[in-house]
Each structure stands twice: as C-alpha cells, then as structure tokens.
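Shown here: the complex without one of its protein chains, the others still in place.
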Amino acid sequence: MRLRAASPGAPSLRYGAAWSACGLLAVLAVAWLPLLPTLPALLSFGGLSELAEPRLRALFLRTAAFAAGSALIASLVGAPLGLIAARVRMRGAEVLELLLPLPLLLPPLLIAQSWHGLTGMDGMSSALFCLGLCYAPLPALLVARALARQGIGAHQAAVLAGGRRLALAEMARCAAPAAVLGGALAFLFTLTDFAVADYFGAVGEKFTVYSFEVFTHWRESDYRGGARAAAPLVALAGAVLFFTLLWGDRDVGGGGASRPPRLGLGRGNWIAGGLGIALIAMVLVVPLGRVLYETGMRGPVGEGAWLARSGAAFRDAAQRGGPDLGRSIVTGLMAGALAMVLAPVPAHLLARMRPGAARSLLGVAIALPLLAPAVGYGLGAILVFNRDLFGNFYESRLLPAVVLAGRYTPLAVFLLAERLRALPRSGEQAAALAGISQPAVLWRQRLAAQRPAWLLAGGLVLVFAIRELDLAVLLPGANRSAAVRYYNALHFARDNFVAAFGAMIAAVLFLPLALQAAVRGLRPATETA
Amino acid sequence: MSDPILEIRGLARRYGTRQVLAGVDLALPAGARLTVAGRSGVGKSTLLRLVAGLESPDAGEIRLAGRLASRAGATVLPPWCRGVQMVFQDLALWPTRSVQRHLVDPLRAHGVPRAAAAARATAMLARLGLAALVDRRPGRLSGGEARRLAFARALVLEPQLLLLDEPFASLDPVARAAGFELLEEVLAATKAAVVMVTHDPAEARALGGGVAVLRDGAISAIQPCGELCANENSFRTALES
Partner (left out) sequence: MRSPSAPAILACVLLAGLAACGRQADLVVYCSLDREHSERILALFEERTGLKVEGQFDVERNKTVGMVNRIIAERDRPRADVYWNNEIAQTIRLKDLGLTQPYFSESARGIPEDFRDPDHHWTGFAARARVILYRVDLLPAGTRPPQRLDDLADPAFAKSGAMAQPLTGTTLTHFTVLSEQRGAAAVLDWLERAKAAGLSFGGGNADVMRRVCEGDFVWCLTDTDDAAVARRNGNPVATLHLDQEAGGAGTLLIPNTVCMIAGARHPDAARKFLDFVLSPEVEALLAASRSEQVPLHPGVVTPPEVGLPDRDFRAMKVDWPAAAALLKDRAEAFAEVFVR
C-alpha cells in the first residue's frame, strides 16, 4: 500500500471513522458469526436465573473461588518471575526473559500430567497449583512488558532518591495493573478448563467444576442449553475482564521508546537469581523434562536402553503424527495470517479510545468469542457455515482457519493495542495534517513501527490454533490435526509415543517465539545502578 | 582547605562505537554553581548521570566530598548514598504516587521515621507552594506545579550537590524567571552546590557562577558566566569554537 494523500475535500478524519467502522465490522463478522446461534442464550438472563438452584449456585461459587485461587497463584508466581526476568541485573536474565512465554504454549493437561507423574499429587489443591503454574506466564509476560516500558527517568529518580527499596516499590506500582490483568486472564482460562480439574479429581477429595455442567448439555447436543448453562460463566468472565480493563487503564507512566535499565540488587541478586530459576523450572523445565524423560520410558515403541526407546518413539511420532502436525501448522499459519489482517483495526481503535467504560466494553465485546465455550463456538460454526450458500467452504481447510482466527483474534487485538498505545500520537497527527489517509498511516507507519509485535500477534494465534482441541474435533477441515492425534493417543495410553509427540508439538509451538527471538537477537544487559 | 564537593578526573564514556565523553576533568567547591553548556548530543546529560551514579564510567574517576564515588567500570558509592539529587529534564515524577508521597517515600527509604518524614515533606511542600495539592497525583498537576514537585523531591533529602538537567527548557520566559526565583530561594536555605546543563545562555545567566563548555567529549576551562553569557552570539561562539 502506498502513502496516498487524501483528495481535496475528503476529510481524512471522517474517512477514518468509516474505514474504522468497516474494519471493526469485518472482525465482528468473522469472530461473532459462529456465536450467533448461541448468542441469545449465551447472553440470556435465563442462564443466570438457573443459579437460583442451590446445587448449581454452590458449584458456580466454588468454581469462581477455584479460578480465583488459580489466578492468585499465577500472579504470585508470575509477577516476581516477570520482574526478575525483565529488570533485575543478573547473569542469564535475558535467557530467563526469553523463556517466559514458553510454558503458556504447553497444553495445561500435559503440565498437570507431568507434575502428577513426578509427585503423585492429587485433589483440588493440586489442580489449583497446576493451573496456577500453567497460567503464571500471563502475569509474568505482562509484568515484564509493563516494566520494560517504565519511564527511565522515573526509575532513575527512584534509585537516586530512595535506593533499591524505592526503585523496587516503584516497579511494583508500575507492574501492578499488568499483574492484575494477567491474574484476570488466568482466572478466565481456569474458569473454562475442566480437563485439569477432571484429571486431578479422581483421587482423594473429589471435586467438579461448573464447566462440566456446561459440558453435560453439549453431550446431549443441546447447544442452546449448553449456551444457557454457560451464561453465568460468560457473564462472570466478561465482568472480570471489564473491570480489569477499566482498572488497567490507570496511568502508570512510561511508554518511552527505550527500555529502562536493570536494577542491581547487591547480595539480593543471588536470591532473585535462585528464585527466577526455581520459578522457571516449576513452570517449564520440570514439565518439559518429565515429558522428555517419558519418551524413553516403557511403552509400545522401541526396546533396549532409554536412548534407544526415546529415539524410536520420536521416529514413530514423526511417522504417525508428522502429517497431522503439518496440517495443523498450515491451518495455524492461515489463522495467524488472517488474524494479522483482522486485528490491526480494532487494536488501533482500542489504543486510541479514551480510557473508560466504553473502551472496556468494546474490549469485552471483542473478547466474547474467547469467553464463550469452545464447543458452543464450534457447534455454532457448523450451524452457520454448513449450508449450500457456502458451497465447499464448510469442508475446506479455510473454514477452520477462519473460525480459529475468529476465536483467537482477540488475543492478537489486545497484544497489538497495547503496543500501538505506546506509540506517540504526534506521528499520526502529523500524517493527518499531511493528508495521508488513516489506513495508510496504520499499515505503513504504525504497524511498521510495531512489526515485531504484529508478527507476534499472528504467531500467538498460530500457536493457540495448533493447541486448540474442541474446534479441531468439530470442524471437518481441522479434524486430522496434531491436537486430535495427541489427545486421542493420550486417552489410549500415556506411553512413549504420546510423550514424543507431545515434545514435538511443544517444539513446533515454541518455534514462532524462537524465530522472533532470533530475529530480534538477545538484548544485551543494560548497565546501571 | 576542604575537599571539593565534586571532583572529576579523566572521565570517559562510550555508547557502542560512539565516544561521548573522553577525558573530562572538573572540580567544584562546596556551594558553588556551575553551568555545563554544550550543543545537543555532546554528553551533558550523560555527565550528570555519571555524577549521580546512574551509570558507570569507562575510564576516570569521580570523587564526592573527597570520597571515591565511581571509577572505571564501577559505581563505588551507590546513587542513593552520594548526597546527590537530580531534577530530570522530563521531571520523572511517579505517576501513581501522590504529591505528599513523592517526598515521604524517599525520606522513609533513607530511614527517616514516619512522623518526621511527614513533617519534613509538609514543610518542603509548603515552602514550594504545593501545600494544597498533597493528595494529587502528577497527572492532575499543572506544568509549573509538576516542576515544583520535582524540585521539592530533590531538595527534601537535603543534597550537597543538586544536578539540574535542563529543568526549565520548555518554559516561557516568565515561568522560567519564576522557576529561577524558586531555585534561588531553596538554594539559599540548603547551600547545596549546583550543576546545571543547558544550551541556553539565559538559563546560564540566571543561575550565575561559572560556565564549563562541553565539546568533543571534554570540558574547556571554567569561565565566569558574566561575559560568556552576556549575549547570544558570544555564547554560541563558545559552544561552536
């Protein structure tokens, strides 16, 4: 797209409003279409009124408390990890920072099984612990990002005026909204997860979560009933997201182009280093290590020593699961690319809107496809797209790309909005004065300035698309995928094939981030007090 | 004869391949005032950050009141133990702290008891005309109020050396004059030495004292402000020659 001057008499601001509206409508059309069959039930008060029943109310409240506990653990683990990785001056901090997003890419069930395999842990507290660990990278990443944007002057003023203590306190204040937002996201993800709770629920204290109640309706193919049952979860998740976005809009300063320096903690560096290594070990190294160890454990594949069995398991995984993984990658790439087209306009709108209720409400509306249960979203996609009107589209590989992009574009939107918000508005205003159209400004200037974030947004959707199971089961073009193969084999036996295939999927999921890191290069430590 | 409050010898600092400072020597007696002038990008702010201990030099050393504060590759005295405070060019206020806490929290971090810290903060805020704004956050202060708060934060710790990084750069002449009046008032009370960086002769003139021109990574001899800052042309010539 070339930079074009708006024609005389065509006010670029009005034109901008029109194209913004079109862009937003395009996103809502893609992301909300699969929601349409269930939307009335999903947003109905009927679903909420079902909480009058004591059994459901107790189940719902316990699930909310369960999700809150998971969010608390995620924040307690993630926030210090993010701070240490992003801002403490110690050897290997850059590597720690690079590893932060990786645990998020592992399926929670895989992490749960690894911890159970290692420790034999069980029951609700174990499920809480594992889900907290699974989602700890969310607050960690957001905290790291927030601290990377802290004003350099504000940090140096704190160092000068109050030493390490005040500097750390100032960092904590700067990172607090990010930690809360990360915790809120952990809350939302935990709220809809029943696989981990189900897994840990077999022994000792048996417990159930509300999403199982929702699932019982899907089992009966009662999609409206399922949506109605899911309404309280969606309402709670929407409310949490709304207030988190509202609170997160507080000005915590920063936004500078340069990253503030790392802080030396003196002897505290050893403690911080040990803590950082312990935390990253808990959320990443231990689960992955266990999976790798299991590739050489007993199972149907290979004989002899551990190394021989492990090698045989990887060969078998590549042979049997390789084509599925390839298809998943193609679908994920298409979904990621679509998200890169869809996300900029709503992200730009969110970034430019004045903080407040309207902005938060738009955020919730954009996030709705993510808040709705995946099974309902998939059934909705079938009801909407399985028509003569769409011809072969329903059976094509494009359908899952579109549906997966619809579901996960909100993640790309939020990521991109946060980065676009960091750009000064003056560049945009200068372009408007020069008569350059708003689409040109967005695509050629703002996105170009945040190209790593834009690519990362696409990569994020790619990763979540590859990880997605419920939609892969339901959508014709996505069924022969790595997720279906993995979970299918996992049910049958947790053997060395499953471990090797899980490790292969994890490696593929790590790839976008690894590539981004390779492109960006490891940042050298910044020297300062 | 007492040690100078600030003594710099052979100070050098490089960013990547760019040598910003290359052998700066400087000595400043207690209570003195010095303007460091120079064109944009010559390393004026870098010099202040090195003196404050926010960065370490690649070569040379910095002494504060006779104590070794920084040497090549190391910050010997941490920034908060140097008796140095700084007013940043962008003021660097803390967006989530109230006006009162901008002063109380640093005092508390220096071990001042809560009640005493509150009393000292209140007195300083009253002196700078911010007494009515103690609960406000920086986002709700006017430009002048925010500037006064930045001064109050730096002065409440009673530094021996105050570093000013173009503190009045973006102000109109009237506001700038008011700012210097304020500075005079607080300096009269604290007797702190001042190093201010600027490229504006009017600011140098307003501060008084000596002027050191930073050029090609080094400082020329300190000259009295009077004749150098008398008019724009002589000042510009000094920066360029």
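All chains are identified by letter, namely A and B, in their written order; residue positions are counted from 1 within each chain.
Methods note: a contact is a pair of C-beta atoms (placed from the backbone, for glycine too) under 8 Å apart; a residue touches a chain by one contact, two chains touch by 3 or more.
Small disclaimer: the values here were computed from a predicted structure and weren't measured.
Among the chains included here, which ones are touched by the excluded chain in the whole complex?
Taking every chain of the complex into account, the missing one touches A.
Check the options A:Phe243, A:Tyr293 or A:Trp443 and report the residue that touches the missing chain.
Residue touching the absent chain, from the options given: A:Trp443.
Taking the full complex into account, find the residue in A:Glu97, A:Glu170, A:Glu213 or A:Glu428 that is in contact with the omitted chain.
Of all options in A:Glu97, A:Glu170, A:Glu213 or A:Glu428, contact with the hidden chain holds for A:Glu213.
Thinking of the whole complex, not just what is shown, which of A:Ala337, A:Leu361 or A:Leu423 touches the missing chain?
Once the missing chain is taken into account, the touching residue is A:Ala337.
Looking at A:Tyr199, A:Phe242 or A:Tyr293, which makes contact with the chain not pictured?
From the options A:Tyr199, A:Phe242 or A:Tyr293, the contact with the absent chain belongs to A:Tyr199.
With respect to the chain omitted from the figure, which of A:Trp32, A:Trp115, A:Tyr223 or A:Phe464 is a touching residue?
Only one of A:Trp32, A:Trp115, A:Tyr223 or A:Phe464 touches the chain omitted from view, namely A:Tyr223.
Even though one chain is hidden, which residues of subunit A still touch it in the full complex?
Per the touch rule, subunit A residues meeting the hidden chain are 1, 55, 58-59, 109, 120, 122, 195, 198-199, 201-204, 206, 208, 212-213, 215-216, 218-221, 223, 298-300, 327, 330-331, 333-334, 337-338, 340-341, 375, 379, 382-383, 386-388, 394-398, 401, 443-444, 447-449, 451, 454, 469-470, 473-474, 476, 479-480, 484-485, 487-495.
Keep in mind that, in the parts below, only the chains that are shown with their structure count from here on.
Provide the residue numbers of subunit A that touch subunit B in the complex, in ascending order.
151-154, 156-166, 169-170, 173-174, 176, 250-253, 261, 527-529
For subunit B, which residues are in contact with subunit A within the complex?
Those residues of subunit B that touch subunit A are 49, 52-56, 75, 78-81, 84-86, 88-97, 105-106, 108-110, 139, 153-154, 157.
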